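Partial view: only certain chains, each at its native spot in the assembly.
The first chain written gets the first letter, and so on, giving A, B and C; residue counts start at 1 in each chain.
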Amino acid sequence: MRSAADLDLAEAFYAELGLRAERVPAGVTPGVGESVRAEDPLGFTVEFFFSAAHPQRLQQRYDLRRGAEVARLDHFNIVVPDVRAAYDYYRSLGFGLSETIEDGDTLYAAWMFRKQTVHDVAFTGGDGPRLHHLGFFAHESHQVLRICDILGSLQEEAHIERGPGRHGVSNAFYVYLRDPDGHRVEIYTSDYFTGDPDHPVLRWSVRDPRRRDFWGHPVIPSWYTEATPVLDLDGRPRPLVTEKQPAEVIVGADGFTR
Amino acid sequence: MRSAADLDLAEAFYAELGLRAERVPAGVTPGVGESVRAEDPLGFTVEFFFSAAHPQRLQQRYDLRRGAEVARLDHFNIVVPDVRAAYDYYRSLGFGLSETIEDGDTLYAAWMFRKQTVHDVAFTGGDGPRLHHLGFFAHESHQVLRICDILGSLQEEAHIERGPGRHGVSNAFYVYLRDPDGHRVEIYTSDYFTGDPDHPVLRWSVRDPRRRDFWGHPVIPSWYTEATPVLDLDGRPRPLVTEKQPAEVIVGADGFTR
Amino acid sequence: MRSAADLDLAEAFYAELGLRAERVPAGVTPGVGESVRAEDPLGFTVEFFFSAAHPQRLQQRYDLRRGAEVARLDHFNIVVPDVRAAYDYYRSLGFGLSETIEDGDTLYAAWMFRKQTVHDVAFTGGDGPRLHHLGFFAHESHQVLRICDILGSLQEEAHIERGPGRHGVSNAFYVYLRDPDGHRVEIYTSDYFTGDPDHPVLRWSVRDPRRRDFWGHPVIPSWYTEATPVLDLDGRPRPLVTEKQPAEVIVGADGFTR
C-alpha cells in the first residue's frame, strides 16, 4: 500500500465482507510498519502495510553469494477447494489473469498477477485453504541447478521434491524443495512480462501433459496431496473444505493418451 | 494507452505545451490502431496507441529459436543536451527514477521507468536530441554470448561495438551492436524489479569506474560521440542542441585514479 | 589405430581368441578406410580402422547451430550379463577404470576409459549383450536443457526418457532420449580429466542413492529393462545371456533407507 489511509480502506473492506480484520502495531512483523491483518474470503490470513525498512541492497555483492542466488520473493501458490471462487475474488481485487488449466466445464487452476509477471498468486485445486508453495525468482537456469548440486553434496537430496523441469504454464524453469518443516519452496526462472493492458490469457487444456511439465514428466503424487495448513488470526489452524472441482486428469507419462 | 479517449488526452496534452501532435490512422504503423504522434519537449517524436494486433506467441517455440533469443523490447536510451530537463519532463509524466550518475552539482545520466524494471527510458548527456540505443531483454547470459559467437562465425564481428560486460548501473549483462544502418542495439539480461512504491534510487558517483562497467573496462570513445539523429513529424532531422552539463569524467582503465 | 599394420594385429588378436574377424574394404562404412570387424568376447561387434575422412570443422560455425549443440560422440554404455568379466576383458585391452558401483561382494557397474575422460565404455548389469546407450558430450548445461525445450515445443516430449539430472557417477549433467527407433541417446556435460597415470578410482556403494542420481531421483524402471539388441557379423541378433550378478538395490526415492 502507499499510505496509512490505505490501511483504513483495507480494514473497512474486510469489515464490509463480514470478515475479521485487526490492526498490528509497527514492528510486530520485523521491519514492517503498522499493518492490517485480515481473514480473507478464501480462508487465508493476509497482511497489508505501507512502510517497510530497506535492508542493504545486495544485488551486486557477488562476493557474498552462496548457493541459490534467489533474486526476490515472487508469488504464492495456494490450494483452494473452489478455483472459480478464488479466481472471482482476486479478480474483484483487480488482479489480472495470465494463464489457466481448464476444459469446457471446469477451471482447474489459474495464475493471477498484480505486478507485471505471470503471477503473484496462483490456485491449485484441492482441500483448502492451504499454502501450496512460495515461489522465488532466480536469474538463470544454472542457479536452479546449483541448488540441487549443493543438496546432493550435503546428502540432503531428499529435500528435492520435484524437478528441475520446465513448466508449460508460465514457462518457468523450476525446482521444488521441501524445507525442514515440510513447507514447499519453488526456485524458478524464465517467466515473462504481462504489463500490456491487453495482455492475452494463455489457456491450457487439462489434457495437455505439457501444461504442468513441458518435458512430459509425470506430476509427482505429493503435488496434489501435500500442502501447508494456514492459521487464522488467533493462530489456530483453519479447517479444510473439500475440493469442489474434479481432480485434474492424469496424463502423459502417467498413461493418458493424448 | 487503454482507450480511444486516452488519445484525445495525449493530443490535448501536447497542444497545451504548444507542441505539434497529429492523428495517425489505424494501420499506418503496421499492427497498430489509430494513434497520436507528437514532438515532445525534448525534441523526440513519440507515438501513442491503445490497440495493437497480437502476433502468435512464440515464447515456447524453442524449435524456432536462432541466435539472439531476445524476449522483448525493453527500453530506449536517448541523448539529451540537458539531462536534468529530461529527468524533469519524464518525472512530470509519472515515470519513476531507478538510478543516476551524478556528483554534487551535476546529473550526468538517469534511468527512469513506467513498467516495473530499471528503465523504459534513460538519458545520456550529449548533443541532442538523438537516439543512443534500443535495449532488448534476453533471459540468460549465455544468450548474450551466443550473439557475439554468431557474428564471429559470419565474420561480422565488427558489428560488436561494446561488451559483453556488466553495467554497474542496472546490473545488466550487456552487449552493444551496431546494425547495418549504424543504429546501436543492446541485448542485455539481469536487471531487477522496481515495482515497490518506495523503491529506493541508486545513485552512482561519476567518479566510480564501475558505474558504466562493473568490471572496469573503459567506455569506448564512440559511446559518447555517436548516436542516431531523430526525425520530426515531417520526417526532417532535428537540429542538435549542444550538451549543457559537463562531459562525464574519464575514469578507471582510462587513467583516472579513484 | 595408427596404421594398416595395426589392422593385422587386430585380426590376429581375435583369431587367437577363437573369435570371428573379417576385413572390410574402404568405404563400406562411409568416410572410413579399410577396417577389421570382429565379434568380441562380450558378444559385441566392433570395428577397427586407421584412416578416416575429415569433414568440415564446424566448432566455430555458431551460425549453423541448432538445438542440441553436441560437441562429439563420447562413449558407449553396454548391458552385459557379467560386469566383472566385461571389466576384465577391457582391462586386458589397456583401458583405465574411473568409477564403479559395487558392494563387498559384487561389481554392479564400471566406467572405463582410453581417452582422458571418465569413459569410453561403461557396463550396466543385465541380460546381454545389448547396447544401453550412446553418450554425446555438450559444453554447457543450458544446451542440455535446450534439447528438452525443443522436444516440448514439437510435442515430442515423450522422447525424453530420463532427466535432466546429475549423475553421482561421473558428475555428468545428463538427459536421456529415445530416438525414433527406440535407441537410447545421452547428451551430457561436466565430467572430468582422467589423464594422470595414477588417477584414483572412485568407488560408489550400491546403497548410495546419489550414485545414479546425485539429486536423489529414482532411476526409472525402463533403465534396467530396455536396451538395444546387437547384431553379429552376419547381421543376426545376438542371443541374450541372463544377468549373472544380482540386480542393483532399489534406493532413495524408491524406499530404501540409507
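Criterion: a contact is a pair of C-beta atoms (placed from the backbone, for glycine too) under 8 Å apart; a residue touches a chain by one contact, two chains touch by 3 or more.
Everything numeric here is computed off the predicted structure, so don't read it as measured data.
Chemist: Since every chain is the same sequence and 3 are placed, give me the total copy number for this complex.
Modeler: 4
Methods note: only the chains that are shown with their structure count from here on.
Chemist: Quick one: most central chain, C-alpha centroids?
Modeler: A
Chemist: How much rotation, in degrees rounded to the nearest 5, is required to superimpose subunit A onto subunit B on the basis of Cα coordinates?
Modeler: 180
Chemist: What's the distance between the Cα centroids of subunit B and subunit C, rounded to whole Å?
Modeler: Roughly 51 Å separates the two chain centres.
Chemist: What is the distance in Å between the mean C-alpha positions of subunit A and subunit B?
Modeler: So the centroids are 33 Å from each other.
Chemist: At what distance in angstrom does the C-alpha mean of subunit C lie from that of subunit A?
Modeler: A distance of 42 Å separates the two centres.
Chemist: Can you list the subunit C residues in contact with two or more other chains?
Modeler: If we look for residues of subunit C contacting two or more partner chains, we find 142, 149, 152.
Chemist: List the residues on subunit C that touch subunit A in their complex, please.
Modeler: Residues 141-142, 145, 148-149, 151-152, 155, 157-158, 160, 164, 166, 168, 173, 209-210, 214-217, 252-253.
Chemist: Using the touch rule from the top, collect the residues of subunit B that touch subunit A in their complex.
Modeler: Residue list for subunit B touching subunit A: 1-2, 50-52, 54, 57, 59-60, 71-72, 115-116, 139-141, 168, 171, 189-190, 192-193, 195, 197-198, 200, 202, 214.
Chemist: Flag every residue of subunit B that touches subunit C in the complex, lowest number first.
Modeler: 60-64, 66-67, 140, 142, 146, 149-150, 152-154
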